[in-house]
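Removed: one protein chain of the complex. Kept in place: all other protein chains.
Residue numbering begins at 1 within each chain, and the chains themselves are lettered A, B and C in the order written.
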């Protein structure tokens, strides 16, 4: 892991942090619960790391742990999007909703 | 310039773009003029590239162009911050201003 | 070639990241939120697709199995009752951090003994945060689901023990950073945080869980970001940072609205909420009323503001409330809902329940919009809410919730409170509101009582 890669990662982390704060701070309290389940689903992107482990077959241990990790993370992907979608379907306006 | 460096730059550019839009969109019209001169000063960060050129002495051309570039950019740094500061000093509230 | 197509994969990740950010931006309001989910789903699909294309991958069987199993577990997790959302959220944090911890462990054994210092530090951070979030979230889920005892379990020197555990884990991490070859230490660096996660939750009351959960949320985000550093994946770093800041901001909002010091939350909300002796209650007198009387008052009102709280959630009363909303609207009564930021047991709890019962979201006012309305309100109908209406927060400097922003229901002409007894709410303190002359207590289960009122209104209520 070159020191340049580290710096790059730090820059990316810093910028993403700023975006996170700017964006999340402005989400209406109305949607805080769906927000929680959505970020949950997005965070489950860790599944990509797990997939690589499970597939690259570098060692038996890696494959086993990787596979379990895929199960755990992917269940979050499916469950997270599913429930967020269900919640948002519920939110209806009495006025015709402007897109 | 490795393809990885390119990707990194693209990521950084994309993130910075998002931040730019989120942040600028929310700046009150009251301050649009100072905003223009501030971004001006910040953009003059290009001076770092110019400094490297002028100092690394890789070629006479590079040194000459670099030096001119330093003059151009640094005058923006100085002028930009100066006038932004002058403008903002002018903005006063009739109420005691909360920090 | 391999080179090029790696670039392509990276570009796919770039697009996925942009979609993730847009997904959160579009969550800002209900009108764009659906689009937000879509963006998130597409981004996720792209990211997973891109990974499957990667060259290193030689064997797809285990991946397939994993994905299938994951989907099978995920669907029920996505179909839970709305009232079960808090524990569901905790559970998914557990799954997420489980994944992170496992990946981190595997990475360590693949790379040891030659792991660069920085790499080893982030790896340790990933694993410690991941492990404690894993068990911590499981505990939290257990307490919320009430399979574990809700009440805080405390003993002397608890904080000392807990912080001690954490210190040891960090000490081991430091040692491993300098001597990444000492694999025998590694299991402890995983194990001790697992224990710490449990110990951390033990002393915290069930009602405090939501705050803990969103804190664990930001831990989970951080560990995912750390994993991104290890795997040098910008996609992961960004997703982790977004998740982390989201959890962080939500816990700040909660602790502010609960008037708890933010530090208190940051350090895992150690210690329990002080339960003030509500002994002097009998002294003062309260006026109570029947469903029939309540229906009469409501029918006579022009403007009614309903203040739902945790009680409505536990009683599952939202659908009855919807019926009440309908029959009052039919009678031309202007009925709105005032939602306190920490009403219920998680942020936005009430909004989801009322939305579930098909109450249009433009009838829901947040605290800032609602408070100016109470002075012009004929009836403030409080359904299973307590602390968020407690005037002591405004008036009584000695009260533990003093300074907490509340809904000024006591400004309404008449206040009606549906709850089962005089017993206190989450903060465990008495509520002077109940002893005002303008206040009528409607004792009973939220669902049942609202049902009765609706029936009364149905059967041509008075005048």
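Here, contacts are C-beta pairs under 8 Å (C-beta built on N, C-alpha and C of every residue); 3 or more make two chains touch, one makes a residue touch a chain.
Model, not experiment: these values are computed from the prediction.
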| item | value |
| --- | --- |
| Neighbouring shown chains of the undisplayed chain, as defined at the top | A, B |
| Residues in chain B touching the chain absent from view | 1, 3, 5-6, 8-9, 12-13, 16-17, 19-21, 23-59, 61-63, 65-95, 97-99 |
| Residues of chain A (touch criterion as defined above) contacting the omitted chain | 3-4, 6-8, 10-11, 14-15, 18, 22 |
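The rule we apply is simple: only the chains that are shown with their structure count from here on.
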| item | value |
| --- | --- |
| Whole-Å gap between the CA centroids of chain B and chain C | 41 |
| Length of the line joining the C-alpha centres of chain A and chain B, rounded to whole Å | 33 |
| Multi-partner residues of chain B (at least 2 other chains) | 8, 11, 15, 18, 22 |
| Per-residue overlap in chain C, given as positions that touch at least 2 other chains | 21, 25, 234, 238 |
